[in-house]
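Here is chain A:
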Amino acid sequence: MVSPIYLIVITLGAAFLLGLLSERRTELAHFITVLALAAGGLVSFGWLWIMAAEGASAVEIYTAGTKPPFAINLRVGLPEAALLLLIYLTGLMSAIHMKDMLLRKGRRAMAVLLIAIMALAGIIMTRDIFNIFVFFELVAISTGGMVLLSDDPRALSAGIKYLIIAQVISILLLVGIIFTYQATGSLNIDFMKTPELALGGGGTLAFFLLLVPLLVELKPFPANGWALDIYQSAHPAFSAILSAATGSAALFAVDKIMDIGGASWGPVLTGVGLLSFVVSNILALVQKNDRRLLGYSSVAQTGLILAVVGQRELLGESYLFIAGGLLIGHAVAKAGLFYLSDLVKGRMLTNWADLRRNPLLVFAFATFIAMLSGLPPFPGFYAKWELVHALMASGKTGLVVLILFGAILEAGYLFRWFGYLMKRPQSNTPGTLPLRGVLVTMAAALAGWLAAYIWGELSGYDNLLSQTALLFALGFLLIDWFPAKLKNTIAIAGMLAFFWQSYTGYDPIQMIFGIIILVGGAVILLASYHERGQRIGFYPSALLMFAGLAMLIVAEQSFQFFAAWEVLTLGSYFLILRGKNAEPHALSYILFSLAGAFAIIAGFALAAQGQAGFKITALADVAADLAPWVFILLAIGFMTKTAVIGLHIWLPGAHAEAETDVSPMVSGILLKAGLFGIIVLLSNMGSPELYGVKLTYVMLWIGALTALMGNLMAAFQEDAKRLLAYSSIGQMGYAIFGLALMNHLGWLMALMFVINHYIYKSMLFLSVGGVAKRTGTKLMYKMGGLITLMPLSFFVVLIGIIAVSGVPPLSGFGGRWMFYNAILDSENRLPMIIIFISGPIAFLYLFRLIHAIFLGQLKDEHRKLKEPSFWIMVPQVIYVVLLLAFAVLPGMALQKVDTFLNGMFPEGGLNWDGLLITSDYGYWSPVWIMVVTGGIFAAVFMLLLAINRKAQKVKQFNIVYSAERPYRPETTHFAWNFFAPYRKAIWFLLLPIATRFWGGITEALHATAGFMRRFYTGDAQHYVFHLLGFVVGLYLILLGVQ
Partner candidate 1 sequence: MSPMMLVLSLLLSAAMIGVAVMAVWPARSTAVAVLAAGAVSLMASIMFLVLAAPDVAMTEAAIGSGLTTFLFFFVLGRVRSGKDD
Partner candidate 2 sequence: MTLQNIAMSTGFILILIGLYGAMTHKNILRMIVGFTIAGTGTNLVLIAVGYLPGRAAPILNAAVPIETASATIVDPVPQALVLTAIVIGLGVTALMLAFAYKIHATKGTLDISKLTDLKW
């Protein structure tokens, strides 16, 4: 490979060469520019390849034929090569992307671009601090110039502000450099490293003045107003460079400088970085301008990486992996988003809805925000995992909390934005999207996926991008232009095949979940046949969720578990967002899920204590003083997914507003992921105690309260799907309660719940969804009397509600029976009372569901409706059959599990004696119950038929009340506020306390942000105040610490 000095030679030479060209030959000039950048990229790639693949060690490049420290030398090692590649590729893509602008401004603009890139490369390579200064000045000046390549007339004032700040920075930096030189006798970083000694006294302060200006180049809060103004007004392709390339170079410069200062300066970086990370993310919450938002996000991400740089001693070997992962994720995603912003006409976040016209761009956008949020399979995910583990292992919990808090804020505005993109109205004048911009954006997205693969390979874990399940899901991205029906067939076949291939390895519990996820998912997918067209985006999302679930149940290491968890979260988010009015609900879903995931990652990290490849079964061996905390963190994470009371507010909307066939997936299947997590947790950790309280006892209370409140709130919903959603909350509460009992029957009951809930909730969601699709409303009081038009749906719902309510003879009863047996086993009486109270309430909402929809008066506008479409009915019929079968023969599914549970809870199993099932306390014979009930029913029915066979069918309106005949069905259908007396009696339980609480937090954050952003007045002199204030403040703090 040619010497890396040629990077500078080529780029600079090309810049000079451009001056020889005539002003008019702009096309040629642009070609030369692109060529030079591409050549630079090629050289960097060559070096990266040599370093990474062939394991070469870093090369030193001497100038002037003299060895350092007497002449400037350059160095290219692995990180340098990677950063150089990043910089050149960013430059190249930006040069292509902003071609029109460059052509308009002529060769000088291109020269400025080339020099900017050259200077960045110089910053990366050089080992001399004054040389760094020179290159920084070049970067600053070229930034001042590149800002002008914008259609926004305000760019001019952004430019002057930046120059003013750059002046202050350079003054401080020069003073810092010369005094550091004086203290160490060298300008070469490697020779300045040595003496703590020499840095003592004035030297420390000198280093402070050296470090702080470089920090300011990273745009830390509060000294960053200028950067935001640039981001807002500059050409986005340049902003991409500023964010991705300049940011990376400045970070690397700080990293280099840290060699001089030593580890004791680490906390300064971490503090400054985290402050920026958290505050910028808060500020971004109220930002409506897309580019300024990206600016805030850039600042935040840089702050995070800076914080990591500050911890580099701690991170040791994994430092490069972590910092690199975060950096690459940030750089690629941010560059991509800036490129995208050029394709959007308006500057409001909501204007991004226009991008929706091109699914490729939606994919790119999703890729970018997933990268930024540190979601799998992207590098940031691996980095976050390692980072949290390292920090937790050394007890830096505070840092973890701050990082995760900032991350959730960031996810908040990013995913809200994605919601805008998917759901907000598009502008009326759709222009054509420029092909070049689309290509560049896609290249960035592709680069992101490539980086994802590389980081997966480097991670030391299984590469997520080589997992069959995930690849299968991602494969649907490639065939998304197929017709939906074909994709549906492929999906079903794939899921069944995957099950067939892997079921032999499952233990009985995994088997239950495996069947529900893969086979059950396939059954729900049958309903998807009713969709016509291509249904773009549905299959990748759905399969992503299923892949995550399938990976979850077989995960052995905490990493695999968590990765699968995030995958399924992401997939289900995309899936939920597809619903027509799902935007706010999908957002709160993803936020709660991510927050829960953060609790999980913290829990695993706390448990692992730095141990790599932590096995889930090793949770059992966690030290006693940590165990309760691990338990709490993990439990919170899992219970967020099952939506326990207080953390439930995301669920009703998310499940209710999802599409017809999506609701059963997320309710019937996805919720089980949380239960699976709790099962894994409890089976490995048992029940640790904290301050003498058994944590499972707390969980018992939570489960009971959830069951009560879920059911209660379900009873007061007017929206049918919301009712079902609240019902799911309650049901999950039951299951958690069962698990938390920590006895044989409790677990058996919970597992039975898993099966039952899957069947009847999928069934109900499908049939209610099908009906809602026909009637065009989900509000129950607007329906009514549909039984005559949709008898099959009615029958399904009838079976469903009998099953849910636990009325014999259907399978719900089995659950209740086991439940009573389980609690007889247990000592926890108070929470049981709550559970008792919640039982009958289930009855209320179930009756309301069937009554308000199918019974009562038929509305005029519904008189011509038909049964929901065939394919929606197919799975329902399957479910009815299953439900009846499971009711009669629960042993089919449960006997094996019962035996399996003997391993954990040897006491209190069931006896499976022919048709009779006996426990220590009671007995139950599902077959006989069915037979007897059926017999009596038949006999009575015969009797009635015998007496009343010639009954005359009359119109529904053939009723009399209040001495008048009703004339409008609307006034005659009693359905709205159906349980008014109940509401009157217990109104205080129905106050939306949780919603108010979370809403209050959100409002408080937004208010804080709204107040704090006034700080950026836009006045350059105020920005100077901020900058100097930052310097002086930091100085005083350090003085105080000393």
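Candidate entries met the following condition: all candidates are chains of the complex that A comes from, given by their letters.
Please note the rule applied: a contact is a pair of C-beta atoms (placed from the backbone, for glycine too) under 8 Å apart; a residue touches a chain by one contact, two chains touch by 3 or more; residues count from 1.
The shown structure was predicted, so the numbers you read here are calculated from the model rather than taken from an experiment.
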### Touching candidate for chain A, same complex, options 1 or 2
2
### Message
For the complex, give me every residue of chain A touching candidate 2.
### Response
130, 134, 137, 140-141, 144-145, 153-154, 156-161, 163-164, 166-168, 170-171, 174-175, 177-179, 181-182, 187, 225, 228-229, 232-233, 292, 1013-1014, 1016-1021, 1024-1025, 1028
